[in-house]
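Structure record follows, encoded as structure tokens.
A single protein chain has been removed from this complex, and every other one stays in its place.
Order as written gives the chain letters A, B and C; numbering starts at 1 within each chain.
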Amino acid sequence: MSTTQVKFYQVGSFAVGNRLLRDDERSVQSDPDRTNALTSGHRACQGCGEALGARYALDAAMRATNDQLIAVNATGCLEVFSTPYPESSWRVAWLHSLFGNAPAVATGVAAALKAKGNTTTRVVAQGGDGATVDIGLGPLSGMFERNDDVLYICYDNEAYMNTGVQRSGATPPAARTATTQAVGKQPGNLFGQGKYLPKIAMAHDIPYVATATIADLRDLEAKVERAMTMRGARYLHVLVPCPLGWGSASADTIKIARLATQSGLFPVFEAINGEVVASSKIRHRVAVDEYLKLQARYSHLFSPQRNDQVIDHLQRIADKNIERYELMGE
Amino acid sequence: MLRQVEGSKAVADAVAACQPEVICAYPISPQTHIVEGLSQLVKDGTLPNCEFINVESEFAAMSVAIGSSATGARTYTATASQGLLYMVEAVYNASGLGLPIVMTVANRAIGGPINIWNDHSDSMSQRDSGWLQLYAENNQEAVDLHIQAFRIAEEMSMPVMVCMDGFILTHAYEQVDIPTTDEVKAFLPPFVPRQHLDPAEPVSIGAMVGPESFMEVKYLAHQRMIDSAAKVQEVAKDFEAHFGRKTGGLLRSYRTEGAETIVLALGSIIGTLKDVIDELQLDGKSIGVVGLTSFRPFPYESVAAALKGAKRVIILEKAFSTGTGGIVTQDVARAIEGMGIKDFTVIAGLGGRPITISSLRNYLTNAMAENIDRLTFLDLEIDTVEVEINKERAQR
Amino acid sequence: MFQVRIHGRGGQGVVTAAELLAVAVFDGGKHAQAFPSFGSERTGAPVVAYCRISDHEIRAREPIMEPDVLIIQDASLIKQIDVFAGLQPRGYVIINSAETAEELQLADKIKVPHSLAILPATELALTHLGRPVPNAVLLGAFSALTGVVPLEAVASAINEKFKPKIAAGNVAAATAAYEYVMNQVATHA
Partner (left out) sequence: MQKPYAITLSVGSSLANHTGSWRVEHPEYVHRMPPCNKACPAGENVQNWLYIAEDGSYEQAWRELIKENPFPAIMGRVCYHPCQTACNRSFLDEAVGINSVERFLGDHALEKGWKIDPPQTETGLAVLVIGAGPAGLSAAYHLRRMGHQVVVRDATHQPGGMMRYGIPKYRLPREVLDAEINRIKDMGVVFQLNTRVDDVHDALEEGFDAVFMAIGAQLSKRTYIPAGESARILDAIKVLHGFEDGENPLLGRKVVVYGGGNTAMDVARTAKRLGAEEAIIVYRRTRDKAPANDQEIEEALEEGILIKWLSTVKYKGEDDMMIEKMELDEKGFPQPTGEFETLEADSLILALGQEVDFSLLGNNVDLDTKSGVMDVDSNMMTSHPGIFAGGDMVEGDRTVTTSVGHGKKAAKYIDAWLRQTQVEPKVEKEAVSFEDLNTWYYTDAPHAVRERLDATKRVNDFSEVVQGLDETTALYEARRCMSCGNCFECDNCFGVCPDNAIKKLGPGLGFEIDLDYCKGCGICVSECPASAIEMVSDL
């Protein structure tokens, strides 16, 4: 029999790390010396997916750039809970300007670095779904179209959480928000609305577009790392469940993100120059019910009785994703 | 070098002589020739270490400027009218963050109705934005003010708006002395930011500030603006020392010695006024003019000193506050409080309405006899508006 | 103070004419102030540009309402708008046209004899430049009729503004116009 390095089958490549893994097999998050770009003491809710996603992404970016990083932040939960005077939770050069201008501000930072001949310092811009798909879409599209050297990361929790869970252009159909109440003929957000930014980004033919979730840390880190090997405009869309806005248990944050991918509702893929080149296959496919059930924003679909019509519609959306992004392995 | 050149081109060359590192702009008349000129200089390599960003909106223009200035780059942009209003949120943010951005406002009216011609409604709408506002009398001053603006901005860590009348100055060809890059270098040291984004020394810029500190933050901005008046004067003096020209500063008086009536105005109309004043003085009239260069900071003491001894002051404004009247008037009135000087306001040149010498002569003649209202709209088609007023009132 | 008003249509280089004149004056050591009738006129629309000339600094910025000189780049405008409005009693008029004063029915509009020059500037431009752009050409006529700027100054302004080939054509055309007008003036006298 072969005597090659035996893989650590307990966790393979799925857990954060393991005492027996080689260094090159460890995730950034498993490193005791990780930056903690977003460190303790921030004021995010218990079980905040965005806090997790931001630390995952920026720690990975910090490692990829050897700490030569500047981050620009749009207004939103992330910005509010991380920098209320007099305390900042960031451990990276960080700038917050406005709600809708993070991509343009990042462009300015990148332009300044270029003018100064600084090629080592890289720029990341980040914002929630509201800042990204709605109010900041113009500047984002401009940043894409000019192919400015910025990695833009959207932490998508599918509504305006900072202002109290109002509907955004990224709110999924049937979801209850403070402005799409679960009442009337079509409870929750309407079908046939909303925009899917990854595809809008791809339409700009930028070098790199990818989606990820906080449920697959290694995938997320790999994508940040890959993005950092490229120049030009890059876009990463990260699903970050929000216990407050979604009405889920704080302990279920990662589980829900995982179910979003395993149900097919949130496709995880990579696109280079506007073409999808890879997608994460579903390991244990589940019906959308499994995902929806855990969230109060969908409770109207299950009580007083199961709303078959709406749930079937959502299932069809998931099935379409599975087909379109080839989410089932051969 | 002295050249017969279009105002916009002159400003473009002057800005280039200041060696900006990032220029971003979105086109809007009458600002376009300035940024076209700069784009040319970046593209043809005259400005080798400068990035020119064609942005998708004025909001983005100011946002890019915020990002680059916060990264320690000397940053310039230009706009006008609707464009300035479209970037307002970022305009306030730039001053709030204390970023020394220099912006040209090619003054133009604000719609609706849409109107592309000159007045001061755009920059006046940003009176309270925390930006310095310097108004150019002619293209020579426009050129000089840009060079002074970078130094004031960077030494105060505050953004500066250089306002020049759209078309009247931006599109006018006249002779202008444009300093060379080397001459400017001797006057304007390299930009050393008060703070900037640096991975080696990271900070978090743009915190959320609550009720416990917001008032203090704003009060500090207030004091900074007040202190900037001294800086504006100091820089103008030093500029004169370097270039031998008396431009910029807080204000300049023309033939006001012992004048009973003093006209106070901003921008390019001052030139026309000087001609009118000369005529009137030939007729033995006691009248002079004060050209206000610095509207923000507003130089209360200097204004009071300049108007001391006069019986009346006429404030000529190219913008007004709907329902109340003069904007500059409010500040002038405060400056001369208790000095026994009467103030009158004349709103003129809105939306590009020509301000003719004859109209001015008429108005000022009446003014000296105090044969005018506190508030006058120069050359208003009174018959037309009266018909309309009656119609409207009848319909209510 | 010597004030010039130039009438033409969008695309005929009216503003450039004012600019060229200002530069020519500047090169001649005098003060000049050129500016367009600010607007958003498109190709074909009637446009106006102005140029003030003085030995001293020029401060006034009002539009020129009582010009000393009228340059009319497109004779068809005469029938459409009051191009002669405010013309000084002893003012000069330069018209780009192949027709005569009579044919243009100028008598209805101004007191003739006036210092008047009518020349086929467009044809001259076509001959020497190969393009129907009369603006620079008319400045040659201006130099001849008013003597406010020497032809050399006009030529140098043209050379500053245009690339050599086009400049040369324009200078040739302007020179031709200059001579054309000189001969006209001579015949009148």
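By definition in this document, contacts are C-beta pairs under 8 Å (C-beta built on N, C-alpha and C of every residue); 3 or more make two chains touch, one makes a residue touch a chain.
Only a predicted model underlies this, so the values are computations on that prediction, with no experimental measurement involved.
The chain not shown here makes contact, within the complete complex, with A, B. Contact with the chain not shown here comes from a single listed residue; of B:G67, B:P179 or B:G206, that residue is B:G206. Touching the chain that is not shown, out of A:S250, A:N273 or A:S299: A:S250 (per the contact rule at the top). Not every partner is drawn; the one left out touches chain B at residues 96-98, 157, 194-196, 198, 201-207, 209, 213-214, 216-217, 220. Although one chain is hidden here, its contacts on chain A can still be listed: residues 1-4, 6-20, 26-27, 29-30, 32, 36, 39-44, 46-49, 51-52, 55, 82-83, 85-92, 94, 217, 243, 249-255, 258, 283-284.
Operating definition for what follows: only the chains that are shown with their structure count from here on.
Taken pairwise by the contact criterion, the protein chains link up end to end in a single open path, with no chain closing the loop.
With centres computed from CA atoms alone, B is the chain lying nearest the middle of all the protein shown.
Here the spacing of chain B and chain C, counted between their Cα centres, is 35 Å. The distance from the centre of chain A to the centre of chain C, with each centre set as the mean of the Cα atoms, comes to 66 Å. Distance from the chain A centre to the chain B centre is 45 Å, each centre being the mean of its Cα atoms.
Taken in their complex, chain B has these residues touching chain A: 21-22, 24, 49-51, 53-57, 59-61, 63-73, 75, 89-90, 93, 97, 197-199, 202-210, 213. By the touch criterion given at the top, residues 67-70, 72-73, 79-80, 82-86, 88, 90-98, 100-101, 104-117, 121, 138-139, 141-142, 145-146, 148 of chain A touch chain B in their complex. In the complex of the two chains, the chain B residues touching chain C come out as 4, 6, 29-30, 116-118, 138, 166-168, 171-175, 268-269, 271-272, 274-275, 352, 354-357.
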